[in-house]
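The block underneath contains the structure these notes are about, expressed in structure tokens.
For chain A:
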Amino acid sequence: MASFPILTWMLLLPLIGALVILGIPRERVGTIRWVALGTSLGVLALGLGLLSGFDLSQPGPQFVHHWDWAPSIGAAYRVGVDGISLWLVLLTALIFPLALMASWSIEERVKEYMTLMLLLETGVLGVFLALDLLLFYVFWEFTLVPMTLLIGIWGGPRRIYAAIKFFLYTMAGSVFMLVAIVALWLLSRPLTGTGTFDPVWMAAHLSPLLSPAAQRWLFLAFGLAFAIKVPMWPFHSWLPDAHVEAPTAGSVILAALLLKMGAYGFLRFNFSLFPVAARDLAVPLALLAVVAILYGALASYAQDDFKRLVAFSSVSHMGFVMLGLSALNPLGVQAALLQMINHGLSTGGLFLLVGMLYERTHTRDFRELGGLWKVLPVYGGILMVVGLSSMGLPGLNGFVGEFLILLGAFGSAALGPAARGLTAAAALGVVLAAIYILTMLMRVLHGPLQDRWRGLPDLHVRELAIMAPLLVLIILIGLYPLPFFAAMQTSIQQSLSVFTQATLAVR
Partner candidate 1 sequence: MVTLTHYLALSAILFGIGAVGFLVRRNALIVFMCVELMLNAAGLAFVAASRYRGLLEGQLTVFFVLTVAAAEVAVGLALMVAIFRTKKTTNVDELSSLRG
Partner candidate 2 sequence: MGALFEWSWLIIAFPLLGFLINLISTGQTRERTVGVVASMAAAASFGMSVLVFAALLARPPEARLVEVSLYRWAIVPPLTAEVGLRIDPLSTAMALIVTLVGTLIHVYSIGYMAGDPHIRRFFMFLNLFLASMLLLVLADNFLVLFVGWELVGLCSYLLIGFWFEVPYNAWAGRKAFIVNRIGDFGFTLGLLLLFWTFGTFRYGPIFEAVEHRAVEAGVVTLITLLLFAGVTGKSAQIPLYVWLPDAMAGPTPVSALIHAATMVTAGVYLIARAHPLFAMAPFVQGVVTLIGAVTALWAALIAVGQFDIKRVLAFSTISQLGYMVAAAGAGAVGAAIFHLGTHAFFKALLFLGAGSVIHALEHAHRHPGDPSPFDPNDMRRMGGLAQRMPLTFWTYGIGAAALAGLPPLAGFWSKDEILISLRGIGGWATLAYGLLLGAAFLTAFYMTRQVGMVFAGSPRSHAAAHAHESPAVMTVPLGIFAFFSVVAGWINAPGLGALSAWLEPEHPPVFHPEQALLATLIALAGIGAAWAIYRPQAWPEGVEDPLRPVLRGFFTALTRKLYVDELYDFLFVRPFEKVARGVAEVVEPYGIDGAVNGLARLVQSAAGRVRRWSSGYVRQYGLSVLIGAVLLMFYILWMLR
């Protein structure tokens, strides 16, 4: 296994698939779809191989593949997977085939669409796998282009506005990250001669030398890029537009994966590189997270558009993730990481379900829906389960994440005296989640059925095949989260221990 660069193959496979698709005549839509799906399933297979070979006891990166492509400036191609990125990589490998299956209904420019999807897959995987700041930045920006095009070409009526807003907003944030990366490289130059982009080396040798003020500025520069991506309140306003206009698969990938890149960035870089700043800024971070939880939930309740409701619920859920991260203790951080997966499954699932409904009714307006459980019993049942998972019902995955995040934040030393008040406010978000999710279920499924919806077809086999893996995971994580936590345990413990040492050294 060690000699076979499995991670590099995971990155290359979608690129190869994209090249193959470019060689297929554009009329052969069926072939193009199957090649794309086959490629992404291949990535999933590699991902499962990764899981089977993963060593739980090892905290550091595994399956590392290293190539010094520019030793003169200390930049390297270095990919690896550890307990922090493992589940996100697997989530990516899982979501893409599902999103591609959900794209079967795309009829125009299939060739370009599938090519972009595969390019996007490489980009997202690269973000989670990169162990070099420059490489990370390249992949980070690389995801932006296909996503913007997916929104801008296959999107809804206001797609251009949404695509440009998405592109510029995220770009504006990542510029600051680039500046910070260059700054870190310049700072590392006197120590190494050539400078380096290796975050592990920086965490060990560079961060302790940084002054608290420098740490704070760099934290904020990285943090802005990540905060926009998460999105944290008040940087979230690109999200509803992008979600509403994006095609179904775009929304799914955006919610399930791209948002995770922001939270992942915080965990991977901000906390390990700037522990002192992280500790100092934990309370403001948590405060913004709590505002996001409540704000997203309130805004979500007042929507009449199904997709917009789910989009705002994302803001609320990602608030929980950020609250867990800012707790800076194993409970909060592990639960936050699990909640990222949960959110990918449940919100991704909700977007899929919205898309399936839209393909039938051609409307997402609650005022025109209602009573659909009568004609769509299977759809209704699945929407119920996924919705309940999203509102954190015990027995399903959402509860595990949310409850343990609250548990972690409640006893967080980093949040100090503010911990309990913030947690109590966040717990109010759970109540609000019940209100908006149950209202959504009521407005879609319950009530009298309009005559024009009589005879709508229930889910067919392809759609069931899309939802089945999500449902299995939603229930599995809810009932038995132990293995999911076990895989991330050692890595997170290590990253947090580095963090506490550094903090103690400065204090």
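Picked so that all candidates are chains of the complex that A comes from, given by their letters.
Everything below uses one rule, namely that a residue touches a chain if its C-beta (ideal position, glycine included) is under 8 Å from a C-beta of that chain, and two chains touch if they have at least 3 such contacts; residues count from 1.
On a predicted model such as this, the values are computed, not experimentally measured, just so you know.
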Neighbour of chain A by the touch rule, complex-wide, chosen among 1 or 2: 2
In the complex with candidate 2, residue positions of chain A that touch it: 165, 168-169, 234, 236-238, 295, 298-299, 301-303, 312, 330-331, 334-335, 371, 373-374, 388, 393-395, 399-400, 403-404, 406-407, 410-411, 423-424, 427-428, 430-431, 434-435, 438-439, 441-442, 445-449, 480-482, 485-486, 489, 493
